[in-house]
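Excluded from the complex is one protein chain; the other protein chains are retained at their positions.
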Amino acid sequence: MDKSTQYKIFNDPIHGFITVPKGVILDLIDHPYVQRLRRIKQMGLGYLVFPAAEHSRFSHALGAMELAQRTLNNLREKDTTISPAEYEGTLIAVLLHDIGHGPLSHTLEFNLIDDFHHEMMTLAIMRKLNRQMNGALDLAIQIFTNQYAKKPFLNQLISSQLDIDRLDYLKRDSVFTSVYEGSVGIERILKTMRVYKGNIVIEKKGIYAIENYILARRLMYMQVYLHKTVLSADILLRNIFKRVQELIQAGASLYQPSPALKFFLENQPEATKGISQQVLEQYLQLDDNDVYQSIKYWQHSDDPILSDLCRRFQSRSLFRTTFLDSTPTEKLKKKVRLKTQKVLKERSLPHDDASAQYYYSFDESYSEAYRYENEGIWILEEKDKAVEFSKAADTQNIIALTQPVVKPYVVHMKSFDIK
Amino acid sequence: MDKSTQYKIFNDPIHGFITVPKGVILDLIDHPYVQRLRRIKQMGLGYLVFPAAEHSRFSHALGAMELAQRTLNNLREKDTTISPAEYEGTLIAVLLHDIGHGPLSHTLEFNLIDDFHHEMMTLAIMRKLNRQMNGALDLAIQIFTNQYAKKPFLNQLISSQLDIDRLDYLKRDSVFTSVYEGSVGIERILKTMRVYKGNIVIEKKGIYAIENYILARRLMYMQVYLHKTVLSADILLRNIFKRVQELIQAGASLYQPSPALKFFLENQPEATKGISQQVLEQYLQLDDNDVYQSIKYWQHSDDPILSDLCRRFQSRSLFRTTFLDSTPTEKLKKKVRLKTQKVLKERSLPHDDASAQYYYSFDESYSEAYRYENEGIWILEEKDKAVEFSKAADTQNIIALTQPVVKPYVVHMKSFDIK
Amino acid sequence: MDKSTQYKIFNDPIHGFITVPKGVILDLIDHPYVQRLRRIKQMGLGYLVFPAAEHSRFSHALGAMELAQRTLNNLREKDTTISPAEYEGTLIAVLLHDIGHGPLSHTLEFNLIDDFHHEMMTLAIMRKLNRQMNGALDLAIQIFTNQYAKKPFLNQLISSQLDIDRLDYLKRDSVFTSVYEGSVGIERILKTMRVYKGNIVIEKKGIYAIENYILARRLMYMQVYLHKTVLSADILLRNIFKRVQELIQAGASLYQPSPALKFFLENQPEATKGISQQVLEQYLQLDDNDVYQSIKYWQHSDDPILSDLCRRFQSRSLFRTTFLDSTPTEKLKKKVRLKTQKVLKERSLPHDDASAQYYYSFDESYSEAYRYENEGIWILEEKDKAVEFSKAADTQNIIALTQPVVKPYVVHMKSFDIK
Partner (left out) sequence: MDKSTQYKIFNDPIHGFITVPKGVILDLIDHPYVQRLRRIKQMGLGYLVFPAAEHSRFSHALGAMELAQRTLNNLREKDTTISPAEYEGTLIAVLLHDIGHGPLSHTLEFNLIDDFHHEMMTLAIMRKLNRQMNGALDLAIQIFTNQYAKKPFLNQLISSQLDIDRLDYLKRDSVFTSVYEGSVGIERILKTMRVYKGNIVIEKKGIYAIENYILARRLMYMQVYLHKTVLSADILLRNIFKRVQELIQAGASLYQPSPALKFFLENQPEATKGISQQVLEQYLQLDDNDVYQSIKYWQHSDDPILSDLCRRFQSRSLFRTTFLDSTPTEKLKKKVRLKTQKVLKERSLPHDDASAQYYYSFDESYSEAYRYENEGIWILEEKDKAVEFSKAADTQNIIALTQPVVKPYVVHMKSFDIK
């Protein structure tokens, strides 16, 4: 049979053609739960700094699925047996790996559901889909949860220091943000990947592509994901939601949020209690638009703080981020609070201690380009010898560069300087 | 003074660095009216076919402004005098040229306001901004409306067969859709542009870049803007809105639209009567999100047709487009209606004549790669001789390719074939 | 067996990775006859205008072979049976398709061997290789000479209006010359190619990629291959060789050419008499370097014309090309001759009629972007209907653009203008 009729082809600026197998995969892509990812931006508020970084989790999911295909095809070329069911299961797991993300992803994770991690929601949604599709996702779920003991390397493609998710998002984000330095040589990495004793390893000739990948990841954190202005926009958005919840607890009625968002704001579900079907249903109705629509109307709220914060958001009047040399002292905290109160007072805004807290925040950024303990990347140095990347020849010094980087910072009004 | 401190720099995957002059231009960019363009996709529903075409009118507006700067700098190099005020005015006019677009742009233009053209709204918003900014946009408005007789070429940069708007969107759209064939050599076009007797002309050595530009435009229409599936998605969206208005006229209460969208649906303003301040205020609250949020909730409407159409939209169960060799006959129209009714009946959906009309549509697509009458592109063939492009040497036959292309089509349910 | 060990991988800026099958193909690539192509530039003297267009026929041959693999793999995906022997034969034929080119290719073809066409030399060399390799090229030669009646489409990949040679060189040349407008969407063309009734056709959805390909080819001729300065450099080089032969016929001894070049200059073999083994041996010793080395030393020749022409070549003091509106009149020819003689006289160079002829030349450039007669590109419009491209829907007017373009011109000294 003509294999070319078994595929639907999409164009992609990152990978060229994306080949979608008809059947379960295409059905999933068209499913409203996956289509919902079109309405959640991959980089959250990143577009406020990088104006073209408007791409969605949907195009990332498609791209990752395409990379999964190329990876599996390459592994087959190298005589690793992968059955059609395993092939499909891996594609599904990759396609759905981020389906549990909610609006604005990491920024609001904790504001909507207490103690929330998107992975648990991903699994809940995958199971719901599996029921709807009569078990078609059984193997995908096994692979996703690392319970497919027969071929552990399939899970490694989905979740490890060198998983397909990272390869796609690093490349995609570096293109859309136009941060050239974060670019990754995916093609070479895939070409040098193989399975050795059941695990993913990289052939020796790919070692510099790996070095480059790790350093590109480091740079993307430093220049993009933890960009000062992105950090400050995140704080502004979180404080808007903190204020809303404060108002709700005080008995105020919400102005114009969507039904689904209202549900979460009023009910405050807790992740530790498990995810009920009701929570799941409502969650699947949520996307970035619920947040943006609400903010648009909350500008007109009676509450002066909420309306001021929302107006700031709409006109990009963000706070400033100042990195600190060390953990902030109590003295500094007090100084920031007092300065903030002074400015608020001048602007005739509420300026008591509690109100001021919506206008500054102390936090620290954390990034780790490569974690070699337990889940490191392995290099096949010789025919029968694999070593963890940081122990391979020529790379001994790279560990230094991959230490976690922790930077304390304060987000505050632009009217004053900290240093 | 150090000029580099007078700019803010943004990254852009299309143009590299975008340099934004501080002052009026940066103030405008951060203004909520311009920020609103972040929530309107440049290509409307195009992302349903080209998954990465999710870019907004905002990033296009920034890109066009950057191109305007490069163009004006080049013209100055060629001894065309452009005052700082004219420079700024042109940048403003380019930045704001599309600010009048509403949600989903062309797709819904007529559904929200009768007889609407986004240009009139653009002008109304520019005037409103001008009042807020104490006349800072006076010259920009003159240039935009072609009333700046002193330098007609400035208006040509904003609105002509070779304007900056087109250069940016063709390039941008071809990258994000990954339709390589639509790519345009902007750099060469800008390098060979100059002012001759007060008008924009292209130096002779740029003639093939122009040929390529016109043909790229043709290809973008054929392959992207008028793509079958995009046409069918447009029809689906318009029919959703037609149904909603039908329901409103029948006295039904709307389910969960945003206040601004509700205003337009219930009041049906007419453009021919001019744009009132109230209409303008509400319009400036509207963006794509209002539409997407409504559709999300209209899925649960009591009206079986509305909920069915919205569910289709959410799960990408689009109609099919079939191009016709000639204007459809009455016989064909009847055939399509009967087949539609049959399918609707089988699915227990309303299937009277009026109901069926939401499930098919006859229309025709129109494209014109280059219009040489009145507003053609001029080539400077010799030191003192400019000729219209289609009359220049080596291009005599190109007119053939630039005839308007009109293709009748029918959008219908996938359950049956037309041919 | 692990297929990845059966390949050697090269990097290529155009296609990414080039995968070379070990065995006959790799042996051929390392063969001195093929390695010789490293010393012949793909674009002849084009680098004098486009400084980075220094790529060789060798890298083009490798690139074309890679495209052949991708094409054959795609065709197999669409259920066209291609045996391993046919696959290898096609790759060989593509790899060697230009092996008969001599130094500076088209520029000097006729100066070295009378009535020469590189295709006959290609075949002679293929046969010589075939003898050395004990018949390993039998099938490749059949395919190359279109005598493999079983699968005519294999020959079409090698020689037709849409052959792999063109796809690689258009793309490669457009990148290295940085003539963006000549860029071709190879990937889409390959994706939409299939075999229908034994012949290569393009699926309907590829029709705009074909339009773009034909127009890109047209542009490359207009902007690159027939660039004014390239034409004038070609004339200069040919006139250097004409002068050398004049001197030889007059009995002068040659100053420092290489033995192989000397052989051709002194013996003037004629292609119509067939290619002797001696001619073949000497030809395989020739490459661009023989020409460049000779010119370097001929600068110091006693003959004032030869040394002047060679000095011009070394210092890029080229002639000027002026395009003419029509076939040159005798009057114009006389005028150019007289003006040339005047300048030569002023410079104390020989300026009799015969000498002057080395300083100007009348010629005409010819290009044809697409030839639809006999060997056109076919589009598969419907499941069972293929039409020639120019007759397909939406392209009816393209024939106009693909008329052969013939432009008379004169190459002359820069000291005077023609018009």
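List of remarks:
First chain written, first letter: the chains are A, B and C, and each begins at residue 1.
Everything that follows uses one rule, which is that a residue touches a chain if its C-beta (ideal position, glycine included) is under 8 Å from a C-beta of that chain, and two chains touch if they have at least 3 such contacts.
None of these values were measured; they are calculated from a predicted model.
Across C:51, C:198 or C:404, the residue that sits in touch with the chain not pictured is C:51.
For the options A:112, A:175 or A:209, the residue in contact with the chain missing from this view is A:209. Panel shows chain C; residues 10-14, 16, 18, 30-32, 35, 38-39, 47, 50-52, 54-56, 58-59, 62, 175-179, 256, 258-259, 285, 289-290, 292-293, 296-297, 314-317 of it touch the chain omitted from the view.
Residues of chain A that touch the chain left out of view are 180-181, 183, 185, 187-188, 208-209, 211-212, 215, 219, 222-223, 394, 397-398, 400-401, 403, 405.
What chain B contributes to its contact with the hidden chain is residues 1-4, 9, 16-17, 77-79, 187, 191, 194.
The definition used in the following text is that only the chains that are shown with their structure count from here on.
Think of each touching pair as a link: the shortest run of links from chain A to chain C has 1 of them. Centres computed as Cα averages put chain A at a distance of 51 Å from chain C. As a whole-number value, the distance joining the C-alpha centres of chain A and chain B reads 31 Å. One finds 44 Å separating the Cα centroids of chain B and chain C. Residue positions of chain C touching 2 or more other chains, listed in rising order: 187.
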